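Missing here is one protein chain; the remaining ones are kept as they sit in the complex.
And then subunit A:
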């Protein structure tokens, strides 16, 4: 699971609503995958990122060199975009859990794939 994806995920346990975001990340196995740098794509993603959630996840994974906010004129700032590219797309959580911050419900990540399935009691109506 990449951090870009983590940034978009939220818990949908019943009654939790927007407090289900962000999911607390815990990782027991992480892999760094080189991915071809595409500055245009990264620049497009920047406005969609919830920054504090990203920083929280990056810290859990002990990532360094994570920009704390979008730089002014970031679209043309290659160094900034390269760092963001690395954080969002190249760090892959293979094994771990995502935890609903409100209910504590755990969602497992195995082989890089999160399992977000809930029971009927837990889902929102």
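Going forward, a residue touches a chain if its C-beta (ideal position, glycine included) is under 8 Å from a C-beta of that chain, and two chains touch if they have at least 3 such contacts; residues count from 1.
Criterion: contacts and distances are computed from a predicted model.
Participant: Looking only at the UniProt record of the hidden chain, which name from "V-type proton ATPase subunit a", "tRNA (Guanine(10)-N2)-methyltransferase homolog isoform X2", "PAT complex subunit Asterix" or "Armadillo repeat-containing protein 8" is the right one?
Facilitator: "tRNA (Guanine(10)-N2)-methyltransferase homolog isoform X2"
Participant: Taking the full complex into account, what residues of subunit A touch the chain not shown?
Facilitator: Contact residues on subunit A toward the absent chain are 1-2, 4-5, 8-12, 18, 20-22, 35-36, 38, 40-41, 44, 48, 50, 89, 97, 105-108, 110-121, 123-124.
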